[in-house]
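Excluded from the complex is one protein chain; the other protein chains are retained at their positions.
Order as written gives the chain letters A, B and C; numbering starts at 1 within each chain.
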Amino acid sequence: MREFDLVVRGGTVVTAAQTMDCDVGIVDGKVAALMAGLPPGRAEVDATGRLVLPGGVEAHCHIEQKSSFGLMTSDDFYSATVSAAFGGNTTVLPFAAQHRGQSLLEVVEDYERRAGEKAVIDYSYHLIVSDPTEAVLNDELPALIRRGLTSFKVYTTYDLLKLDDYQILEVLAVARREGALVMVHAENHEMIRWLTERLLARGHVAPRYHGIGHSRLAEGEATSRVISLSELLDVPLLVVHVSCRHATEAIRDAQTRGLRIYGETCPQYLFLTLEDLDRAGMDGAMYCCSPPPRDAESQAAIWNGLQNGTFQVFSSDHAPYAFDETAKLAAGPDAPFHKIANGLPGIELRMPLLFSEGVRKGRIDLQRFVELTSTNAARLYGLFPRKGTIAIGGDADLAIWEPEKRVEVQWELLHDRVGYTPYAGRQLTGWPTTVVNRGRVVVDGGRLLAERGSGRFVPRGSSSFAR
Amino acid sequence: MREFDLVVRGGTVVTAAQTMDCDVGIVDGKVAALMAGLPPGRAEVDATGRLVLPGGVEAHCHIEQKSSFGLMTSDDFYSATVSAAFGGNTTVLPFAAQHRGQSLLEVVEDYERRAGEKAVIDYSYHLIVSDPTEAVLNDELPALIRRGLTSFKVYTTYDLLKLDDYQILEVLAVARREGALVMVHAENHEMIRWLTERLLARGHVAPRYHGIGHSRLAEGEATSRVISLSELLDVPLLVVHVSCRHATEAIRDAQTRGLRIYGETCPQYLFLTLEDLDRAGMDGAMYCCSPPPRDAESQAAIWNGLQNGTFQVFSSDHAPYAFDETAKLAAGPDAPFHKIANGLPGIELRMPLLFSEGVRKGRIDLQRFVELTSTNAARLYGLFPRKGTIAIGGDADLAIWEPEKRVEVQWELLHDRVGYTPYAGRQLTGWPTTVVNRGRVVVDGGRLLAERGSGRFVPRGSSSFAR
Amino acid sequence: MREFDLVVRGGTVVTAAQTMDCDVGIVDGKVAALMAGLPPGRAEVDATGRLVLPGGVEAHCHIEQKSSFGLMTSDDFYSATVSAAFGGNTTVLPFAAQHRGQSLLEVVEDYERRAGEKAVIDYSYHLIVSDPTEAVLNDELPALIRRGLTSFKVYTTYDLLKLDDYQILEVLAVARREGALVMVHAENHEMIRWLTERLLARGHVAPRYHGIGHSRLAEGEATSRVISLSELLDVPLLVVHVSCRHATEAIRDAQTRGLRIYGETCPQYLFLTLEDLDRAGMDGAMYCCSPPPRDAESQAAIWNGLQNGTFQVFSSDHAPYAFDETAKLAAGPDAPFHKIANGLPGIELRMPLLFSEGVRKGRIDLQRFVELTSTNAARLYGLFPRKGTIAIGGDADLAIWEPEKRVEVQWELLHDRVGYTPYAGRQLTGWPTTVVNRGRVVVDGGRLLAERGSGRFVPRGSSSFAR
Partner (left out) sequence: MREFDLVVRGGTVVTAAQTMDCDVGIVDGKVAALMAGLPPGRAEVDATGRLVLPGGVEAHCHIEQKSSFGLMTSDDFYSATVSAAFGGNTTVLPFAAQHRGQSLLEVVEDYERRAGEKAVIDYSYHLIVSDPTEAVLNDELPALIRRGLTSFKVYTTYDLLKLDDYQILEVLAVARREGALVMVHAENHEMIRWLTERLLARGHVAPRYHGIGHSRLAEGEATSRVISLSELLDVPLLVVHVSCRHATEAIRDAQTRGLRIYGETCPQYLFLTLEDLDRAGMDGAMYCCSPPPRDAESQAAIWNGLQNGTFQVFSSDHAPYAFDETAKLAAGPDAPFHKIANGLPGIELRMPLLFSEGVRKGRIDLQRFVELTSTNAARLYGLFPRKGTIAIGGDADLAIWEPEKRVEVQWELLHDRVGYTPYAGRQLTGWPTTVVNRGRVVVDGGRLLAERGSGRFVPRGSSSFAR
């Protein structure tokens, strides 16, 4: 038996199917052995009293991406992946975002150049398709799928991103033919536009009106609609960042009928509400994202959906915009709500928040936690079984958690460059204190051990859920 | 590193969460190592080209049980466990059935005596509670739960078994207080009785009228009702052997609302229909079970429920009655339908049928197959993580499948004593050719290698699903 | 043209289909002409500025009935029909209640004797079937149906009234064969019993615990169940006194699926809540009825059901028990909740409450008001078109309303003998100030003009809704 490069010793190994006390032996970045009492490795991590989980697969985040408004996110591939790693992630799936008129191939090349030199953990991209020309549909998307970029996001809203139903059908048809997965940001653009114009006309410009304009009816409607589009073509589809009961019910109903509809939700829909958008002065701007946080009833509906299997994946939708004139307030210190950049940070806290409020409070068990934060994302996006679990032959991507560690959230503890966290002041229990990516100890004891650019691009196969 | 008692080498190991190519090293009946290239063990199984799955946990079967009609099943603990083992199972959970007036403690002792000397694989019992006296509720059930019998079945029908709603509430209250799980046979007794009397009065006595009398409305009604009882006490509950859309929808709806309602289905609801009860002569009697097989629409609803997660567990409900005067025809060669013993065999074919029709035909993947046939049963019934998966420290319970093996079903190939199989003539692809229980090779190459009485009673903890 | 016995002149005539300004000419107790400018009649009622509606058909009330506890209602056929008449009713449908062991034929004779000599308006009976013997099912019910008693009520709860599912099926089968309509009091007896025993064991005896013990889950369950029984036999069925969302949804769902399921609700579910049962001292006893008043969410569900057509009929369930030792407190001044007589008065206020809160506040229109309080009851119970509308040839049963009349409810204004009203202090707008039954002016200007015993028994045909 060959010597192990690294042995993670004495921990409790957790996967989506089980929990077991054993060591993890790693060779060449892969898990090579699961066994109690492995012989000493070249290096060792003492996991005694800790939980050894699959590293998180952060499946929805915006990194070094220029928004359709022209704003750049505060985090680049370095800071975002460092922050992700400190939060227990070993893989990130940000977006390579096409702006209209752009070639998707060139977009991807641009992202690869930037990511390759900065990322400290592994990564791939979802493609944002905002301009589904013939060339994009017939040539670029198939080519990129062959290169392992097997998922695309489309929008039903935002002036410069939204596709109409015909275009969505076109994209879905490509996905069906080529075995890719389509993710949809589902909000009815015209409903939001109509409400927004009337709110502005009445002088309702404060951040909280962002939450009024983005009505849950708009989200429910668009969710039902894209499900119908998916049903027409018999092709799977994922609805991202679900915030409310209406959309949750539409997804659940589709699943009940046997459709391959999947759902994602995010921390902001469990832990924030419209009241956060109504904080004093412009502070509400820090909580503006789309869909917006809702209310207690919505939070209960989202928790229920996490428990009963309606949602497959829990992502951060990390969209980091500084609370200053470079980003959130680019339209001025009194920017009306519709000119405030949409998005909030969360890449580092996604898993600690769910661990503390979900696992520790008994709402979900460890298996479901692993599924929601890692395994299902890997399966959905064609990374499985290389990522998303702890399996012989798979990448040695591990997040080693101290389940009793207590942390009071402050932005200063985090590693992003956004300058604030929406979760400041929360008391969390449980934290990933050691993170291993492909056998490399990336984070340990609060220190970053990985070098800039040491993350790798991971080509992806077809979604396991597009059966 | 200590020498392995047994190494299963070269196979593809499958759990509910993953698939990986590695060897399995076994020491003292436990899985001790998962690794490629393990050193030679004291014994070896060559699993090259085969799938190494967790041994099946057969969670619903009637073994050496006297029915409330007074008929004994054809299989005793020897033949049933041999047949189960040949079908890929390593654990069976038959029933210890209380008849009215009996002490549950004595019932269990009687079963233990019989099982202990005959079983070739591991076992525990669910308790059938037909007489919930004060003594049973307050003393016997708590005592038996402490001895590891943590699940009970109650009936809403059968004259000598049925509990009324008050009694079911009493049993549910004990389950809630003691952390046990209640399983329910849900059919409205009075609806069935009313229909049966009228069918008989009109001279409709043939086996097919069993399927008419046991209306799907009766099953749907009772399912909804026991869900309400569960909701009243906020206690989990499993509906066994679901056969139709009505009951499936009631269960799904409860899950959607966040209730901890679980569902089981069986091969007869996927592969048989009422037309089988209508076969020539009395042949239909071989297909009489309760609930009865339905129709193609019901089959589709059941498949859908297996795919979308409505059902957690797939069991045989093996209830072996010989097609002769000792059992099925005990009431004579022209027995009217209500005097035909209810039940049909399936313990050996449960997994091959689902593997062939489910996995091989693309309806479910291997992970879901493992969940439905092993992992979830182990979790539901407090056997986890000792049983139900392949994990370091867990019992070395393995079913090693040849995924391409083609078999035409004939009763002569099987190992039960029933004398017929409802699935004769079917072509199946995939078969478990080696079965290992606690590190013992129980079945290999068509031969039984385990001794009578070598199976062990497994005390169980609380259900993982009674969170 | 023959002279009219009575002309109601100058009013606005309202039926379930229309509103029209015209006179009503009456001959021999029948409506003989609808026309503006009728010639003078032998008698005249000036209806100028008033609404001429069909007299109310009070389809659910308990009059001079001995309860299964042995208590007699405070109202006899005189006081109850006087009170009903002052509330705008011209027909009442109380119950002829069989106690176990009684012959239904004798029960009916007894009621007829008492009603005949006292009633001031027209009447018929629903039969309460508590003992469905062969004789009752095969002989008495068919005989009574032929005598025009075409509706029966059965109970799923109360020790001395409840039928089991088999018995309900027997009664439904008779109804199907003979063209009668079955009404069901739907609450799960065993759930209530189980809760009640535990509440009492914990010393929770105050009136409010009546509302806890009669859980809405018990009502929802029994409602779903009796719908299944109805579906099995394909026979119409009416669920009486629906109080909560659960039962409303079950009824609505059945209607959506095309079943002939009908629903009734009552004032107490629109205007009272569980908080009324929690009034100081024993005052809550005045509000105890089954099902009990619920909460604001339930009230909204019930209003919604009145608006969208889920409910066909709005009845009082007048069950008058004095708040003293003869009735409500027969078990003592501190009677535990399960010994408090169930029921509350409402026969006189049923229509004024719905008129004021429903019509005047814009929740329903006049057509719907007429449907809910008169037309549908007449159609449901086989009185149509003789009763329930204003039609040529039909009985001249009219309630002439002053739509602007303001009344503050006090028991002293009412004409029952109960001694209290649950609605004391409410401000109502609209009151029926003249009431005509078969052409006789029964009430006018606050005075009773009809003689004791002048009401008549009305034989009924088959339900129009049992199509």
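Methods note: a contact is a pair of C-beta atoms (placed from the backbone, for glycine too) under 8 Å apart; a residue touches a chain by one contact, two chains touch by 3 or more.
Computed from a predicted model, the values in this text were never measured in an experiment.
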**Request:** Report, in label order, the displayed chains that the undisplayed chain touches.
**Result:** A, C
**Fill in**
Where A:T15, A:N188 or A:T421 are the choices, the one touching the absent chain is A:N188
**Message:** Tell me which of C:A33, C:A206, C:A319 or C:L353 is the one touching the absent chain.
**Reply:** C:A33
**Selected from C:G116, C:P385, C:G419 or C:P459 as touching the chain missing from the view** = C:P385
**Prompt:** Thinking of the whole complex, not just what is shown, which of C:G10, C:G394, C:G439 or C:G455 touches the missing chain?
**Reply:** C:G394
**Item:** For subunit A, the residues touching the chain missing from this view
**Value:** 164-166, 169-170, 188-191, 193-195, 215, 217-218, 220-221, 224-225, 228-229, 231-232
**Item:** Absent-chain interface as seen on subunit C, which is shown
**Value:** 1, 13, 15-22, 25, 32-39, 252, 255-258, 304, 307-310, 362, 365, 375, 384-385, 389, 391-394, 464, 467
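Here is the rule we go by: only the chains that are shown with their structure count from here on.
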**Touching both subunit A and subunit B (chains)** = none
**Item:** Identity of the most central chain, Cα criterion
**Value:** B
**Request:** State the superposition rotation angle between the two copies subunit B and subunit C, fitting on C-alpha atoms only and giving a multiple of 5 degrees from 0 to 180.
**Result:** 180
**CA centroid of subunit A to CA centroid of subunit B, Å** = 39
**Prompt:** Between subunit A and subunit C, what is the separation of their C-alpha centroids in Å?
**Reply:** 58
